[in-house]
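What follows is a set of notes on a single structure, which appears directly below.
One chain of protein is taken out of this complex; the other chains stay put.
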Amino acid sequence: MRRLRAVALAAVALVLASCAKRDDVTQITVQRIFGECRSAGTGARNPDGECEIITGLLDQFQRENPDIRLKVNIAAWPGYDQLSAQFAAGDPPDLVTMHMSAISDYQSRGLIEPMGPGLESVGVDPAAFTRAAREGVTKNGQVWGLPFDNWAPLWHINLNQFRQAGLVKNGQPILPTSADDLLAQARQFRAATGKPYLVQAMANETASYTRNLYTWLMTQDAAFFPDPKHIKLTTPEAHRIVALFKQMYDENLTTKDQDYPAATSGFMNGDGGVYLVGTWMIGTFEAEAHTPGRPLSGGYAVVPYPRLFGTRDAAFVDGHAWVVPSRERTPAQRAAVYRLVKFLADHDYDWSRTGHLPAMQAVIDSPRFKALPHRQAIAPLATIGQTLPPQVQRQFAIQDIIGDEMASAITGRKPIDTALADAERRVNDLLFHLL
Amino acid sequence: MTAASPRKSRWTNGLFVGPYLLVYLALLLYPLLAGVWLSLHKADLFGGEAFVGIENFSRLLRDTVFLQAVRNTFLFVLLTVPPLAVIALGLAIALNRPTRAAAVFRGVFFSSSVLSVTIVTLIWRLVLIPDGGLIANLLHAVGQPPLPLLSHPNLVLPAIALTTVWWCLGLPMMLYLAALQQVPAELYEAAALDRAGPWKTLTRITLPSIRRTIVLVVIIQCVLQFQLFGQAQLLTQGGPNGASRPIVLFIYEVGFRRWDIGYAAAASEILFGLILVATILQYVTTRDKAASR
Partner (left out) sequence: MSALDRAAGRNRWIDRLGWAALTLAAVVMVLPLLWTVGLSLKANGELLRDTASVFRMPYTLENYGSILARPAVFRWLANSLVVSLCTTAGVLVLSSLAGYGFARLEFPGRKWLFALVLFGLAVPEQSVIITRHQLFSALHLHNTYPGLVLPGLAAPFGVFLMTQYFKAIPAELDEAAMLDGASRRQVFWKVLLPLTLPAQATLGIFTFLSSWNDYWWPLISATRSEMFTLTVGVASSQINFAQTSGLGFLMAQAVFASAPILVVYVFFQKYIVRAVSGAAVR
C-alpha cells in the first residue's frame, strides 16, 4: 500500500510540475502536418523536403523570438481527426495548418477566426497573395487563413526509362495527347523497359484516385458539382477517365498494390516511368536525380497532367494555409501568433523549395524562385489551377468515398458505372445529411 | 450492539461500494444513457441537435457501408476467435509442464501480448506489404510473386486476423494454463493406469475439466474482437473500399470525420446490442449445458 501511495504522489507531482511552468514567456501552440524528421545523423536527409523545411523554419523562429515559447504539435496527415477532437474538447491550438479545401468546413461552424485585422496588424496584405491562394482562403469576403502554398498533382517522370523507350525528344519527354495515345505509349514503354508506365499509390489510398478524376473532369469542363450540395458522377466524362485507368491496370501498365510509401520509394528505385503525385515531391526527386548511381540520376522531369480528355487546360489544385482557431487568448498570445504568421509569410520562398507553388506573387515573380529546378515546367499551374467550388463542404470525406469506389472499379471488383453511381449516391447522401 | 455484524443491513455498509459506483454511474452508465438519447437526435459534433426519433436507426439499416461494416465485424470474429481458442489451448496443453524449455516457450508466445496495437501494426505492415515486406521477401526467396495482403478485398480481413491472432494469443494461453494447473493430478494418474492414450486423456479428462475456462476464453475473445479498431485503422483505414472497415471504425469516421454524432451514437447502440446478445447467448447456452450435466 505504501508503494501505491508513492505512485499516486509521483503522479500528482508530475501533474503539478507540468502546470507550474509559468513565467514571462508567452506560450503558443502550433499544430502542423508534414511529419517529423529531427535526426541525429547528418546529411542523409533531404534539405528540400517538406518536413525538413518546416522544422527548420519553426526552429529559426524560436531562436529569433526568445520571448515566445513555441509548442509544436505534429499531427498525422491530414490532421483533421485530431483537430476535430481538439475543437470538440474546446482546446484547439493557436495556429494550425489546414488545406484550403477544408477551410469551409471549419469556417461554417465558426471554429476559426477571420484573419483580416490580424494580418493587417503585422503588415501582411492579402493583395500580395497569388490569385489562387487568395481565392483559396477567402470565404464570404473575408480572409480565413494565411495561404502558404498551392499544390497540384503532377506527372513526375523517369527520363532515363523514357529515353530507353524512345519517348524523349530534344531532351523533353514525349507526352500523350489522348487516352489512346497514352495506352500506345505505355505499351511501347512496357515493351522496351519491361516496366509499367505508371507508378501509382493504389493501396490504402483514396486521394490520388480522386485527384486524377477531378483534373480530367475539369479539362472536359464537366460541371460535376452542379451545386455545392450535389455531385454528378454518372456521366460519360467520368466513365471515360475511370475506363482508361482500368485499361492501364488490366494491361499491367501501372504498378499495383503499392501504398503511398511503397510507390514513392518504388519510383525512386526505378519501378516505372511516371509517378502520379503532388508538387511536394519535386525537391525529394530532384535530390535523387543529383545522386549518382540511382535510377533517377540525371533523368528526372516533372510536368502538369497532360490534357488527355476535353479541350481545356486545367489542373485540380489545393493548397496549404495557416488558420487561427477561435479560442480565448491573451493580447500577448495573439500578438505572438501573428508574429509567427508574419514570419511564415516572409519565408514563403523557403517553403516553395519543396516544390509547391508559392502563395506570394512576389515570390513567384522573383528570380531566385524561377532559378529553382523545374519551376518553368509547372508555372502554368498558376493560371490553369482550379479548386472545387469553395462552398463544397467535407471535401476530404468526399475524396475518400470517390477514391474507394474508383479503386473498386479500376481493380475490376465493380463495374465502372456501378462504382460511379455508388460514389455519387454516397457523396450526395453525405452532403444531404450535413447539419 | 457494535457495528461488527456484517450480515446486518445498514446503509453505511454501502460506503464500501460507493466510490466505485460513483465512477461507474458517471463514466459508464451516464454515457450509455446519454448515447441512447443522442442516437435519437440529429446532432453535430460542434453543437446543435434536433429530435428525429428512430430515423438514425432506419438510416443505418439502409446504409450499405454500415451493413458492410457489420458483416466485416462478424467475419473478423469468426476468423479470429476459433483460432485463438484452439491454438491457445494446444499451446497451453503442450506447455503445461515444469521444464525450463516450456517456460521459455510460454514467454515467447506471451511476449507479443505486451505490445501496443500501434507497435503491432507497425511491425505487421512491414511483414504484410507486397513491396519489401517480410512475407514478400520470403515468397521471393522461393520464387513466388508477392501477395497483395493489404489491398485485396478477400485477403485484407484474413491478414488483419492473422495479425490479431499473433498479437492476442498470450492471454487465452495463460488462462488455459491456469485452468490446467487446477486439474487434479490423480485424474491423470488414473487415466495412465487405465492405459488411456493421449487422445483419450485429452477428450475425457483435460477438456471436460477446463470446460468453464474454454467458455470464458471464447466469451472474452468475442467481446474483444467485436471491438476491432486499431489494427484496421492503422493498417488499412478500412480499405480497400470498406472491405476491412469494422463497426467501431465506422463509428469513429462518422463521429469525428463527418461530425454526425447522432448517427454515430446510433451505430454505437447497435454494436452494444450485438455484443449484449452474443454474450447472453453464450452465457445461456453454456449454462444450460452445465445444468444438464
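As written, the chains take the letters A and B, and residue 1 is the first residue of each chain.
As a working rule, a residue touches a chain if its C-beta (ideal position, glycine included) is under 8 Å from a C-beta of that chain, and two chains touch if they have at least 3 such contacts.
Since we're looking at a predicted model, the values are computed, not measured.
For the chain left out of this panel, the touching residue among B:64, B:144 or B:181 is B:181. The residue touching the chain not shown here, chosen from B:164, B:213 or B:241, is B:213. Touching the chain that is not shown, out of B:59, B:106 or B:152: B:106 (per the contact rule at the top). If you put the missing chain back, the residues of chain B touching it would be 3-4, 6-17, 19-21, 23-24, 26-32, 34-35, 38, 87, 91, 94-95, 103, 105-119, 121-124, 126-127, 132-134, 137, 140, 166, 169, 171, 174-175, 177-179, 181-182, 195, 197-198, 213, 223, 226-227, 229-230, 234, 248, 251-252, 255-256, 261, 264-265, 268-269, 271-272, 275-276, 279-280. Although one chain is not shown, part of chain A still touches it, namely residues 4, 7-8, 10-11, 14-15, 18, 29, 33-41, 44-46, 49-51, 71-77, 81-82, 85-86, 88-91, 93, 260-261, 264-265, 268-269.
Rule of thumb we're sticking to: only the chains that are shown with their structure count from here on.
Rounded to a whole number, the gap between the C-alpha centres of chain A and chain B is 37 angstrom.
Those residues of chain A whose C-beta lies close enough to touch chain B in the complex are 80-81, 84-85, 87-88, 109, 111, 202-206, 256-259, 262, 265-266, 394, 396-397, 404-405, 407-408, 411, 413, 422, 426, 430, 433, 435. Within the complex formed with chain A, the residues of chain B that make contact are 42-46, 48, 64-65, 129-132, 146, 148, 150-153, 235-237, 239-242, 256-260, 263.
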